[in-house]
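Omission of a single protein chain aside, the complex is shown with its protein chains in their original locations.
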Amino acid sequence: MSAPAPALPSPAPTRARRGPTPIRVLGLATVAALAATTWLALVASPADVNQRDAVRLLYLHVPTAWLAMYLSFAVTTLASALYLWPRTRSRFWDITAGASAEIGIVFIGLTLAIGSIWGRTTWGVWWTWDARLTSTAVLFVTYLGYLAVRRIPSDTEVRSRRAAVVALVAFVNVPLVHKSVEWWRGLHQPASILDERRLLDPQITGLMAATLLVAVVAFTLLYAWLLVHRFRLGWLEQRAEDEGLALALAERRAEASAADASPTPLGVGPEPSAS
Amino acid sequence: MTHAAYVLGGYALAASVLGAYVTWLLGRTRSLRRQLDGTGLGQHLPEAGSGEGGP
Partner (left out) sequence: MFRDAVLVAAKDLRIEARSRVAASQVLPFGFLVLIVFAFALDADRTGLAGVAAGLFWVAVVFSAVLAVQRSFAVEAGGGGDALRLSGLDGGGIFLGKAAAIAVQLLALEAVLGLATVVLYGVDVRAAGVLLATGLLATTGIAAAGTVYGVLAMGHRVRDTLLPLLALPVLAPVVLAAARSTEAALGVTTAGGGPWLRLLAVFAAVYLAVGLVAFGPLLEEA
């Protein structure tokens, strides 16, 4: 993404800018849930029998992996399909797809990082070529490509449609990558005892299960909040781009009509930031 | 490093990354809004829940 334009200093954000009540409620709920998660994960819940304290990392890793990663990219895929489908075509879906993908990238990066730290404490290595990690890494790069396609300077319609196609092809690719990597690793690695899936063993009850549930809920709320805000940003960027285009057109016309008269200074308005 | 250090490190990492992203998101939104307000287009931002701007 382009560097953010420096925010103008202001004494305090005006109340009107805070956003309407539903979003604020969502934001507050998210913060509360995340706080609860942190407390439960780090303080209240017990250490695991085998993994000891390392299991606490899984309260971060599992939610980010499952929900945010699969959820984000599922939303991107769905939104892309809806954008391409003539009857539901709308800028709304295009911006949603992009927003969800960007959030997905953030979360998948986190998943890999937290997972790597967890792996270090349990398996002793920062990385291992097991099926899921490998597929996740490929997924990460795949969606980086999607985001790159969204940034190609081009006509908005064209760019949106191409990005949507890329998203759908990326989705098609997921099972192919998954299957091939699974087969590949199936030949080499027996399932490890210290598997993160142990945490999801239905026999695990009590505080650990509750913590995991709270964590999953918290991250889902976070995703929703982020999606709304990233969508807004996308909408604004779209407006800025359209405005920039209109400005450029106006300048051209001004140039053309002033060509007969003496040269006039151009660029009267603020330069729209490149999105 | 002890387990505890790794765990805290992991949480710190998650907090930093998410915090940075949120900060960037809100900051950029604010600056874009100001910019568009200057040209009168910022008013058209669809607020979530209002149904405007939907498909």
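We just call them A and B in the order they show up, numbering each chain from 1.
Here, a residue touches a chain if its C-beta (ideal position, glycine included) is under 8 Å from a C-beta of that chain, and two chains touch if they have at least 3 such contacts.
Because the structure is a prediction, the values reported are computed rather than measured.
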_Displayed chains contacting the withheld chain_ = A
_Tell me which of A:Leu28, A:Ala44, A:Ala74 or A:Ala148 is the one touching the absent chain._
A:Ala148
*Out of A:Val106, A:Leu133 or A:Val177, which is the one that touches the chain we can't see?*
A:Val177
_Residues belonging to chain A that touch the chain removed from view_ = 138, 141-142, 144-145, 148-149, 152, 154, 158, 161-162, 165-166, 169-170, 172-173, 176-177, 179-181, 183-184, 187
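We take it that only the chains that are shown with their structure count from here on.
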_With centres defined as the mean C-alpha position, give me the chain A-chain B separation in Å._
11
*Could you please specify the touching residues of chain B with respect to chain A in the complex?*
3-4, 6-11, 13-14, 17-18, 21-22, 24-36, 38-39, 41-42, 44-50, 53-55
*Taking the complex as given, what residues does chain A use to touch chain B?*
4-8, 13, 17, 19-20, 22-23, 38, 41-42, 52-54, 56-57, 60, 64, 82, 88, 90, 92-93, 106, 109-110, 113-114, 117-118, 120-121, 222, 226, 228-233, 235-237, 239-240, 243, 269-270, 272-273
